[in-house]
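For this view, one protein chain was removed and the others were kept in their places.
Residue numbering begins at 1 within each chain, and the chains themselves are lettered A and B in the order written.
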Amino acid sequence: MTFGRGLHALSIASAALITVAFALVFFYAPNDADQGFIQKIFYVHVPMAIVALCGFVAGGVFAIKHLRSGDRADDLRSYVAIHISLVLAVGVLLTGSIWARASWGHWWVWDEPTLVSFLIVFLLYACYQPLRFSIEDPERQARYAAVFAIVAGAFVPLNFTAVRMAESLTHPRVLSTTGGAMPGEMRLTFLVALAGMACLFVTLWKYELASKSASIQLRSLKRRLAGDDGLAPLNRSAAPQHL
Amino acid sequence: MPALPLDDAGPYVAAAYLVFLALILIYVSIMATKLGRIEREIGELSELVERRSERSGERDQERV
Partner (left out) sequence: MRGTVAALIRKDLQLERRSFESVPAMLMFSIATFVLFHFGLDRSSLAGDLAAGVLWVTLLLAAVLGMNRLFLAEREQGGFDGFLMAPVDRTALFVAKAIVLFCFLVAVELVAVPAFVILLLEPDPGQALPELLAVLLLADAGIAVVGTLIGALGVQTRARDLIVPLIALPLLVPVVIAASEASAPLFAAGGADAFPARWLVVLALYDAVFGLLAYAVFDFLLEE
């Protein structure tokens, strides 16, 4: 089972798109009328947020596939997608906090629904690996993790809607861009940044999948060559260890 | 809500982009460690295969 197919092309595409995106951000996109230079953070914060959310939902989709087919490869795909999205979620919280500090003076604002929703989503998915780690039997671990990923994946859009409804009634969006339509240059820059972030996610996802699958296959190769006694026993792990 | 002038805003924007970069680089370095371990294990395995083919080579020689 090769997970690394297309990795080369993808990584080049990601590097190219992100470089072009950064160039556009600093040399092409105009300064925002309200927020000035601060608004540039938008081009790294929002694509990370969108890609992380899609990643969490994708984790849920692979979990559904795993439950239906019992295929452990889908469990691995789900695990890695959630893992990388969690890293991106940390990035969203950090960049969002920096943006809040720069434009509002506080390191945190409750008025920004995206940021608040991400805090809740982060708290939820932070339990994914501890949950996996607390179940020893690998088949059950995969199954329970899949149930969690499905419920959490369905929760993400619901949570966003609820938080947005709660905040928008009392305060206007603090960290949105020029209220109303985004000028063409900004939109192009944003789309390139989004495409670059999405390519980066898929690249890192395949990268980690290939690495994990290599370790797993290596272990089974070792067992065949050295016999069961030549093998160190598997430690408990949150990550899938069988394919 | 007034926008900060460029000199004050620069560090914040730079910090945000640096967070992004740092996350990627930390991830890559963790993956690099894993790759190193995989390489080491492959080395051990090929050694195992070497030894085994040597042993069967000696056995063939003894029979002859």
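The definition used in the following text is that contacts are C-beta pairs under 8 Å (C-beta built on N, C-alpha and C of every residue); 3 or more make two chains touch, one makes a residue touch a chain.
Keep in mind the model is a prediction, meaning the values are calculated, not measured.
In terms of the touch definition stated at the top, the absent chain reaches A within the entire complex. Residue in contact with the omitted chain (choice from A:L131, A:A195 or A:L225): A:L131. Only one residue in the set A:I120, A:M182, A:L218 or A:A239 touches the chain that does not appear here, and it is A:I120. Although one chain is hidden here, its contacts on chain A can still be listed: residues 67, 120-121, 123-124, 126-127, 130-131, 134-136, 140, 143-144, 146-148, 150-152, 154-155, 158-159, 161-163, 165-166.
Note that only the chains that are shown with their structure count from here on.
Centroids built from CA atoms put chain B at 20 Å from chain A. Residues of chain B that touch chain A in their complex: 1, 3-6, 9-10, 12-13, 15-17, 19-20, 23-24, 27, 31, 34-35, 37-38, 41-42, 44-45, 48-49, 52. Note for the complex: chain A touches chain B at residues 22, 32, 34-38, 40-41, 44-45, 48, 84, 87-88, 90-91, 94-95, 98-99, 101-104, 174, 200, 204, 207-208, 211, 214-215, 218, 221-222, 225-226, 230.
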